[in-house]
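Complex shown without one protein chain; remaining protein chains in place.
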Amino acid sequence: MEWFDNGWGLTLITFLPLVGVVLIGLMPQSQEEKIKKTALGTSIIVLGLSILAAFRFDYGPAAEFQLGTSLSWIPAIGSNYHIGIDGISLPMLILSAFVSLLAIIYSWNHWEEPRNPKAFLILILLLEMGMNGTFVALDLVLFFIFFELVLLPMYFMIGIWGDKTPRTVAGFNLTIETRLYASIKFFIFTLFGSAFMLLSFLALYFNAPEQTFDIPGLIAQAPALSALPVAGLIFAGMFLGFAVKVPMWPLHTWLPDAHTAAPTVGSVLLAAILLKLGSYGFIRIAIPILPEQAKQWAPAIAILAAIGIIYGSLACLAQTDMKRLIAFSSVGHMGFVMLGIASLTEVGINAAIIGMVAHGVITGMLFFLAGSMHHRYHTRDMLRLGGNMKLMPKIGGILAFTAMASLGLPGLAGFWGEFAALLGAYNPLPGLDLGIFRGAMVAGAIGTVLTAGYMLWMLQKVNLGEPAAEWEGHEFADMDKYELMAWAPLLVATVAIGVFPNLIFGATSDAVASLVQTAFGG
Amino acid sequence: MPIVPVLILAAFLFSMGIYGLLARRNAVMVLLAVELMLNAVNINLVAFEAMWLDSMASGQIFSIFIITVAAAEVGIGLAIVLMIFRNSHSANLDDFATMKG
Partner (left out) sequence: MNSLLFALTAEAEHGSEITAGGPLQEWAWLILVAPFVASVAIIFRGKTMKHQGAEIAVAMMSFVFGYGLLLWIDTIRNKVVYEHSVAIGNLGDSWVLEWGWVVDGLSSMMYFVVGSVGLLVFIYAVSYMKGEIRYTFFFSSLSLFVGAMLVLVAAPNLAQLIVGWELVGLASYLLISHYWEKKENSSAGMKAFLVNKVADVGLLIGTFMLAVGVGSLRFSDILHGAQEHAEGLLVPIGNSNVAVVGALLLFFGAMGKSAQFPLHIWLPDAMAGPTPVSALMHAATMVTAGIYLMARMFPLYQTIAVDARSIMLWVGVLTLFLTGLIALVQTDLKKVLAYSTVSQLGYMMTAVAAGGYTAGVFHLFTHAFFKALLFLAAGSVIHGVHSNEMTDMGGLRKYMPRTYATFMIGSLALVGIFPLAGFWSKDEILGTLGHGGYTMFLWVAIAGAFVTAFYMTRAVALTFFGKYKGHGHPHESDNMMTVPLMVLAGFSIVAGLTNMPGFLIGDRVVGRYTGFSRWLGTRALAMGDHHPEALEWSLAIYGAIAGVLGIVLGWMIFGKDKETQETRDSFSIPGLYPVLTVKYYFDDVALGIVGFIKGPLANAVDWVNTWVIDRIVNTVGFGTKAFGKIVYDNFDQKGIDLAINATAVGSGAAGGMLRKLQTGKIQQYAGALVAGAVALVIGFSIFN
């Protein structure tokens, strides 16, 4: 297994989807079954390799980057093909491969108009490549490439297969198809942040005592980099780039539009994994490379996170579109993740990572459900839905379960992220302003109440009560076998992580401890 | 032999050729005129050659060239005129302005 450990494993995990893309590209569009099987096979192999990586990973020194390699790539700018995973990226990688596979399974017989399985599956595989690549990249240029790579497939997914209903843009004399508006907004907005991030990366390169784009190399020079006069600006640039992706308030407004417009699978992948790229960037790059700036910015990030939690929850209560409600709930949940990160402690960052995984699993599940319900009801308007438990008991039951998980019910995956994030916020890194952090913690605790409020309200409106008169006589198909196959693993994961959080912490704990110690000492 | 009368003859024939080239309407007559011009030039060449008795007899050789080229040119020219005549039943040059820019 030497070849696997020496970088081939991770390379395959990243680039095998590309092979799948090429194979599918060569197949004529009419050979649907072959195309679907190729895509499925590719993602199964990728997941298998990820799990193999999890087994080959040595959890003792989980803080070291393992299974990686560093090959010279662009010597002219000192950029190498440096990949590797540690305890922090391993769960993210597995999450990415896992959800991508489930997305392909779900898509088996759920195609949105215009029906084009070949193109759609190609986009999913390209997305998978971008996501996997981001998590294994240990070179800033490589990271940036994969970070941006995910934008294109998602843009096309939203733009072509998205919601075609026209909408008016508030405050402007303009009516435009939702999908067109949302896809451009998503793309440009995210790119806007990334542009500043790229500037920061370049600034790091040029200002580092030893010029390099290598992430571990830059981490090793962290003290020198933190002392640079431009370090604050550099951190600001990276902050912008990652904050838009998270999304942090007030840079979040692309998210509700993107989610409501996107097709089901697009929403799932966007929520489950794309959002994690931002917070992952904070943990992997921004904080270890510029710890002093991280400390200066931490209170501001905590405040923004707290605002995000409360704001997201309140906005949820005002929604009537189910997917938009779930989108705002993502803003709230990522607020908890950022609060954990802002605390700059082992507890907080561990909380953030398990929160990221939990959110991926749970909110991914919610979007699957919303998509399936939309498919059957042809509406997402909660005022028209109701009595779903009577019409589709299995889906209704799973919706209730997932909503409970989303509001952070203990025993399910979401709880530990929230609990530990608040604990981290109560007890942040020594030297940080206790007042601000504890205030943010209180806001977060109040946020849990609001979250319970809107989730229960959503359930009451959608699931409970009697079905509306307009659905009388409709035959509703309950969950079919592809949906079951796609959803069961998510449900099991939700319970498993909730009951045994060491599934995540076992990998992340040492890595986070090492990160915090290296960055902040003692 | 006195060259001037020969030159005058050649010039006279050349002028007649030019006149025919510019004034005749029928394409075949124009080609005839061109033949006339070419032959006038031939006379000129031979006359000068006789006067200067070049070691390589370049005048005579050049006039043989001209005869050959003239023959080829007339062959193609007549073929083209024939095609045009077949297509439009008229050999009147004033009618053919399709290459007008």
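All chains are identified by letter, namely A and B, in their written order; residue positions are counted from 1 within each chain.
Quick note on the criterion: a residue touches a chain if its C-beta (ideal position, glycine included) is under 8 Å from a C-beta of that chain, and two chains touch if they have at least 3 such contacts.
These numbers were taken from a predicted model, which means no experiment stands behind them.
Chemist: Pick from A:M1, A:M27 or A:V449: which residue touches the chain that isn't shown?
Modeler: A:V449
Chemist: Decide which residue listed in A:L180, A:A220, A:L423 or A:L484 touches the omitted chain of the complex.
Modeler: In the complete complex, the chain left out is touched by residue A:L423.
Chemist: For chain A, which residues touch the unseen chain?
Modeler: Those residues of chain A that touch the unshown chain are 169-172, 174, 184-185, 188-189, 250, 253-254, 311, 314-319, 345-347, 350-351, 387, 389, 404, 409-411, 415-416, 419-420, 422-423, 426-427, 441-442, 445-446, 448-450, 452-453, 456-457, 460, 464-466, 499-502, 505-506, 509, 512-513, 516.
Chemist: Give me the chain B residues in contact with the hidden chain, please.
Modeler: Given the touch definition above, chain B has residues 18, 21-23, 30, 93-94, 96-101 touching the missing chain.
Please note the rule applied: only the chains that are shown with their structure count from here on.
Chemist: Taking each chain's centre as the mean of its CA atoms, how far is chain A from chain B in angstrom?
Modeler: 88
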